[in-house]
Each structure stands twice: as C-alpha cells, then as structure tokens.
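First, the structure itself, so that you have it in front of you.
Every protein chain but one is kept in place in this view of the complex.
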Amino acid sequence: MTSDLVYHVAGAGLLAIALWRLATCRDTLRRITALNVLAIGIAMVLLASGHDPATGVTNPVPQAFVLTGIVVLVAVTAALLALAERLEGSSDE
Amino acid sequence: MNETSLLVSLPLIAALVAAAWPRAATITGVIATLGNAGLAVVLAIRIGQGGAEAEALGGWAAPLGIGFAADGLAALMLVMTALVGLGVSVQVAGAPLPDAGRTGQRTAFWPLWLATLGAMNALFLSADLFNLYVTFEILGLAAVGLTALSGTRTALRAAFDYLSAGLAGSLLLLLGVALAYATAGRVDLAVVPELAGSHEGRVALGLIFAGLAVKAALFPLHFWMPAAHSSAAPEASALLSALVVKAAIYVALRLSIEGGAAVELLRLVLAVAGAGAMLWGAWHALRADRLKLLVAHSTVAQVGLIALAIGLTTGARDGTIWRAAALLMLSHALAKAAMFLAVGRITEELGHDRISGLNREELRPGAAEFAFAIAAISLIGLPPTAGFVGKWLLLDGLIDRGAWPWVALVLLGTVLSAAYLARVVSRCLRGGPHVAPGARRPAWRAGDAAALGLATAALALGLASALPLTLLDATLT
Amino acid sequence: MIAFDLALAAGILLCAVSALTRRDRTASVAAFMVLGLLVALSWVRLAAPDVALAEAAIGAGLTGALFLRAARRLGPLRPAAGRTLAVPAALVASGLGGGLAWVFASASPPAIYAPLVAASLPESGVSNPVTAVLLNFRAWDTLLEIAVLVVALLVANLLGSRRLVPVSLGEMTLPFARIVAPISILLAGHLLWQGSSAPGGAFQAGAVLAGGLLALVLAGLAPTGTLVVRGALIAGLSGLAVFLIAALGSEALTGSLLGYPNRAEKVWIVAIEAALTLSIAATLCLLFTGFEKRKTS
Partner (left out) sequence: MIAVPLWLVPALPLALVALSLIPGARPVVRALVPVAPLPALLAALADPVPAPVRLDWLLLGTEFAVTGMARVFLAFTALLWALSAWQAIRLLAADAGRDRFITCFLLAMTGNLGLLLAQDIAAFYTFFAAMSLASWGLVLHAGGPAQMLAGRVYISFAVAGEIALFAGLSLGAFATGEVQLAAMASLEVPALATVLMSVGFLVKLGAVPLHLWLPLAHAAAPAPASAVLSGAMLKAGLFGLMTVLPLGSVAAPESAAALAAMALTGLILAPALGLLQADPKAVLAYSSVGQMSLMALGLAAALAAPEAWPAIGPALVLLAAHHAFAKAALFLGVPAVWASSGPLLRSAVIVGLAVPALALAGLPGTTGWVAKDALKTALGEASFGWHVWLGAALFVSSLGTSLLMLRAGALLIRIEARPGTPRDVGLPWLAMTGLVVAGLWVVPVGSVAPLTASLQDLAPLAAAALLAGLFVAGTRAVGLRLAPMPPGEILALLQRAPTSAPVLALPAPPRRGHALVPRRREPRLPRPERGALAILTVAAALALAMAVTAPEPPPQSQATAPAG
C-alpha cells in the first residue's frame, strides 16, 4: 500500500461524496460547495497520478493543470455565488 | 501575423476594450465582429485551397505544448460562428433603446459576446484536451452572463441552473482528461486512439463524452437548456442556441472522427441519445404554449438529429455522414439564430409570445414571420436549404448502409419538426382580431434585417452547398 | 509515513462529509475551509508545493471567504421539500467513486511529460518547472484561464452583486489590517519573484495580495468610491490585456504565438507575471466585494 493509493482513494471518495450530495440536495449554496469538493477530488486524483513514488517528484504538467483548475474554479464559484445571491435577493419581487 | 492567432486574440482584446470603455462598447463590438468574420473567411479560403494547417503554440510541439489544428471542419465552424455573430451583432447594435434599463444591458452584452466569440474560436482551433476544458469554462461562464442579461428572475434562475449544470459537465470533462493523463501520460487530441485501446482510457473517453453531453444539452441531460434558452433576451438566445451548444457537439464530432472505429460504443450511445432527443424535443415543442419555449425545445430535437448523425458516422474519415453532421450544424446555427431573432421581433410587436395569440389583424404576414418561415423550412430540411442538403447526405449515407430503422427515425423526426413548426407558421398566416392590447408595429423598420439575412444565408448555403462540402474535404488529411 | 497519509485522507473525507451535511451554514463553510487546508497539506505530501500554496490561498482562503459572505446573505438552510432519491444516488455515486479509485490506481501514466519538461527547461528561461509549464510550454492555457477570471468579473459586474458593507469586527480589526496589509504586499512580491525558481508565482502572489487588500476593505480603510471600483476593474482587466499583447508581440518577433524571443524568456515571463499578480489581486478583490452598492436587508 503506497501513499499514492491512499490519495487516489481519498480523491475518489471526495468525488463520490460530492456527486451524491449534488444529486440529493437542492440548496444552492450546498450545491456550489459540492461542486467545489468535486473539483478538489479531481485535482487530488490528478496529482496522485502525476506523483512518481520512485523519484518522489510530481510531474509539473499535472501540477499546472491543477493550478489552472483552482483559479478557474474560484472564478466560476464567484459567479455562481453572485447569481445565487441575486436570486435570493429578488425572491419577493 | 497569422489569422489563427488573430482569431483567438482579437475578440478577447475587443472584449477588454468594451468592458473598460462601456461608451465605446458597441462600436468596438461591431468592428471586432466584422474583423473576425473577415479573418474567418480568409482562413477558410486558405484552408480550402491549401489544406489543413497545424501550429504549435510557442514553438513547443504537441505532447508538451498546445497545438492549433486549423482544418476544414474547424474553418467551417469558425465561419459559421462569424456569420451568426455578425447577424446578431447587427441586431443588437441597431436596436433602438426604449429606456435607460436597456443601455446597461447592451453595454454588458458586448464584452460577454466577444468573450464567447474568442472562446469559440479558441475551442474550434484547439488540439488539446485540457485546453478544450479551459475554453469550455470561458464559454460556459460567458454564456451564463448572456442568459442572465435580461435580469428577470426566471432568467437568473435559468442562468444559475445552466451554470451549475455546465460546471458539473465541465468537471466531468476534466475528470476524463485527468484519467486520460493517468492512462496515456499526455492529453493532446492525438491521444484519443490510444485511449480507446485500454480499459482505463475508454472510461476516460466515456467521462469526457458524458461531460460533453451535458454541455451540448443532449437528451437526457438537456434539463437545463429549454429554460435557459427561452428566458434569455432574444439576441442572447440566438447566440446560445445557434453557437454555444455547437461547441460541445463539435468536440464530440472531432473526438469521434479522431477515435475512428474504436469509439463505436460511444457513437452508438450518441445515436440513441440523439434519437431520444429528437422525439422528446419534438413532443415538447408540439405541446409548448410559448413561442420561445417551442424554439428552445426544437433546439433539443435538432441537436438530437446532429448527434444522431455523428453517432452514425462510420469510423472511416472519408465517409459522408460526418459531413452531413457538419452541414446540419451549420444550417441549424443560421436558421436557429434567425428564428430566435424573428421570435424576438414578433414578441416585441405583439407584446406576448403565446402561440395561441399569434393571429394577426391583417392577413399579410410581416418580415419577421417571413424570416421565421424560411428558417423553419431550413430546419425541417426542405429543399433548397442547407438543412435539406445536410439531411440528404445523411439519408444517402444511411441508405447506402442499409440502416433502414435509422432512416425511418430521421424521417419521423422530420415529420415531427414540420408539425411543430407548422403550429407557428400556419397561425401567422391566419387572420383574426387577436392582437394584444399593447401591440404596436415597432418603428424600427430595419429590425428584421438580421433575421432575414440569416434565414436567407441558410437558404443560399443550400444552393451553394458545394462550398462547405469542398471545405470539409480539407479535414484531417 | 503511511500512517500520516491515512490519517490525513480520513480527515479530508471527514471534513468533506461535514462540509456537505452540516445544517449550520457557518459550520459547513468552516469545514470546507479546513478541508482546503488539509488538502493543501496532502499536496505537499504529494510533492506539489506550488499547487498546495495556491489551494491554501485561493481554494481554502478566498473561496471560503466567498462562501462565508454568501452564507450570511442567503439565510439559513431550508429543509428540502419533496422526496430525494438518496439511496439510489448513493449507490450510483459510490459505485462510480469506487470504480474511479480502482481505475486511477491501476493506471500508471507513461513518462511522457517528465523527460520533455526536463529537456526543455533550460530553454524556458525559468528553473521552476511548474512556472515553465504555466507561462511558457502551456502559456496558452494560462492565458485562457485569466480570460475565465475576466469573464467572471464581467458576470459579477453585470449582476451587480451587493457591495460589501464594511463591518466592524471589534477593536482588533484596525491594527490587524494595518499589520496584515504591508506583510501581504511583501509576501506577494517575494512569492512572485521566487516563482521563477522555487514554488510560488503569479497566482499565489495575487491571492496573497488580494487577502491583504480585503483586510483593508473589511477594516474600512480602503477607499470605496466609484472611481476606485472602476480603477480596480481596469486593473483586473489589464492582466489579460498585457498577456494578449505579449502573445501577439511575441508572434510579431518570433513568428509564433507566445513563443518568447530567445534568451529573453525570463524577462517576458516575469513581466507577464507581475502584471498578472496585480490583475489577479484586483479581480479576486472585486469578486469578493462586488460592484454595486445596494440596500442590504
């Protein structure tokens, strides 16, 4: 059992939890949180795949992918939250 | 300077200018859209004559760096985007401003549209899976902005559902890309055949296709789409329905061509889902009580038809059916944009968009109804429109193969589309005193020009369908 | 170390469950932030310090702050009406998760990128391979990623999300902000500069800078006029503008989009990164504060 395997499993676990929550919950904020957890899970399995246990280094290209993913996600999350807040604000219009 | 570089950077630069100086937004937007159309046409002509081109960005070759692949299919899509964009831009730029509320809407439209344009161009040219994911994110976000543009509560609600579904889709895509990396060690587009050769890689392709299906609103993952497309402003709906949906379909087509015979299963799924979409969309379009909802559901059905065509492509690159799919995408883009613009005008004029209240006081239909009718003819696939040539090629290929059940399905879809579009067209021809109290003929006489132009383009492309077909020959050779 | 990994993984999963099931919004967001920090820690374990830094600053910090803002505005969680298909969903999700774990664990990527990066690194102008990938080998990805930020800014601008009203956080706020702000500027500069050779870079620096700015805003120390917001918007847009001009300029010079001139790569990269840092900081700040002042109920 290597540490890579642990993180693979942890990443997949995050994916499963997030997908389950996405499919069972209607609350906007919670759905956005679930999408964020989903993204973290993907990042984790990607990094774990890029990790080479023999040399102990992680391939820089998946690292760059994950970095890009994090920035993209914060942008989309901000837009989603702005939309959710506007929706909440206009509920009694 | 290369056309491809300008195609991807010019719209983004223009978006920045339009966002920074709202007063110059309209003029910037129009100039950039015009320039983009010119560039796309120049590139298409060059590719049509000289064949496909590939470029390694920054001089870093494919597995490590990102490549641009400008072939006939990409060029056709670029021209399609440019044409539709031009029509919608004319509509937005020319519209009179009835009140101050719309000024802000219009200035906000331009940067969002230009970002959409830049993202679409980048997406069509990209030859890298991860890069595709990033372009999808720009596209999805800008499209949500366009949806929310009208600011009504329904539009905001639809925009939120659109964005969260879109994000789930692109995350699935990203998951697929991650698995592709984990399997093959690289993520450029040429890796697809290799992916199809291993269990893990096949799972990756399955996840990528699932993500694309969400983005393309493919049945049964279309749940977000009718609301989004019917609640947005007409110009935004035109862009969303005509172009944004095509991005995901384009990638599916590209992957399907790249993957060859090895992705037969995915193609079968596409074909079945497409058939489902065709029937489901048509059924709901037949029952819709609002015009925009009918048109939005017809998008579901038409996307289904295109997906069906992609799904029935054989692995061979010299087959005819994928050409049919490309042509159907083109004709649907032009016709659907024209249709949404026409619906916008009809709604503006009547003060409502209930189908039951479409009858007009005098018998003579106006230019908007005429544009709608031409677009409907193209969508149904009657000669001599581009839709007809596309369907003809599709049926030709299917009959060559003896795939009679599929032929029957396509014909059924055609009949259904004729049925639901006739609901509108026939009503426009009827007389009756059913004009809404607030109805007025808008003073803006040129307002139908864009819709008519786009509908005519769909018609003319059918007559000159040899042009796109020759261009497609320059694909993946 | 395997025990540490296992404990960390367990903590991560626990936090995720907590973030997604707690009924109390604040507690849920707090769990999400802890999740971000633990994940960052795990990525340090996976030898990805650049990503860990970014996750801590952006993923946990800024996203968490955004969630907190939203949690305050959205009000308490309402009980879900109607039946949800919890059990089938759980079955499918766990099936997919299990399958994915198995598939990812059984796949071992052939070493394609590593030798290529190693061979090309000397030509890239920087010695940190992640920065080399981000700003040279796959700079086009990064450019489009900045475009995503810009579009998010545009959408937020369009929606006119409610402007944050500075709230007094007690007596500590002012001195805290006065200390944090300059430190964040120093730290951002450091991260930016060392990004070319060691973990760090524009994104991390930008996020840290944004944190400092936000501290100032929350303490009511930052000016909040229309002109300032407009200036911040222009600053947010300028990063992509600089990147695009650099892309086209490099094409004019070398004939290849984003192909920097030989032996001047480092200058180009650092210049772009500097512009990106400022722009990212401004963008993240604006995404947090919002554009339009509305009455908060």
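Order of writing sets the chain letters: A, B and C. Residues in each chain are counted from 1.
Criterion: a residue touches a chain if its C-beta (ideal position, glycine included) is under 8 Å from a C-beta of that chain, and two chains touch if they have at least 3 such contacts.
Source: prediction; values computed, not measured.
Specify the shown partners of the omitted chain in the complete complex.
Result: the unshown chain touches A, B, C.
Touch as defined at the start, partner being the missing chain; which of B:L78, B:V214 or B:A275 qualifies?
Residue touching the chain left out of view: B:V214.
Just one of B:P11, B:G29 or B:G67 touches the chain that is missing; which is it?
B:G67
If the hidden chain were put back, which of C:L6, C:L68 or C:L96 would touch it?
C:L96
Under the stated touch rule, tell me which residues of subunit A contact the chain that is not displayed.
Residues touching the hidden chain, for subunit A, are 19-20, 22-26, 31.
By the contact definition given up top, give the residues of subunit C that touch the hidden chain.
Residues 82, 84-85, 88-89, 92-93, 95-96, 99-100, 103 of subunit C touch the chain absent from view.
Where does subunit B touch the missing chain, residue by residue?
Residue positions of subunit B that touch the missing chain: 52-54, 62, 67, 69-71, 74, 127, 154, 157, 161, 164-165, 168-169, 172, 188-190, 193-194, 196-199, 201-203, 205-207, 209-211, 213-214, 220-221, 223-224, 227, 254, 258, 260-262, 265-266, 269, 352, 354, 356-357, 359, 363, 383-384, 389, 392, 395-396, 399, 429-432, 434, 436-437, 462-467, 475-476.
In the analysis below, only the chains that are shown with their structure count from here on.
Does A-C or A-B have the larger number of C-beta pairs in contact?
A-C
Indicate the whole-number Å distance between the mean C-alpha point of subunit B and the mean C-alpha point of subunit C.
Going by mean C-alpha positions, subunit B sits 31 Å from subunit C.
Any idea how many Å lie between the Cα centroids of subunit A and subunit C?
Once rounded, the distance between the two centres reads 12 Å.
On a C-alpha centroid basis, what's the spacing between subunit A and subunit B, in Å?
29
Going by the contact rule already set, what residues in subunit B reach two or more other chains?
64, 130, 134, 137, 141, 144-145, 148, 175, 179, 181-182
Touching two or more other chains, which residues of subunit C qualify?
Residue numbers touching two or more other chains: 100, 104, 107, 109, 111, 113, 117, 137-138, 141, 145, 148, 151-152, 155, 159.
Under the touch definition given earlier, write down the residues of subunit A that touch subunit B in their complex.
Against subunit B, the touching part of subunit A is residues 15, 22, 28, 31-32, 35, 38-39, 42, 45-46, 49-50, 61-62, 65, 68-69, 72, 75-76, 79-80, 83-84, 86-87, 90-91, 93.
In the complex, go through subunit C and note every residue touching subunit B.
99-100, 103-104, 106-113, 116-117, 120, 136-141, 144-145, 147-148, 150-155, 157-159, 233-234, 237, 240-241, 244, 247-248, 250-252, 254, 256-260
Subunit A touches which residues of subunit B in the complex?
64, 130, 134, 137, 140-141, 144-145, 148, 153, 156-157, 159-160, 163-164, 167-168, 171, 174-175, 177-179, 181-182
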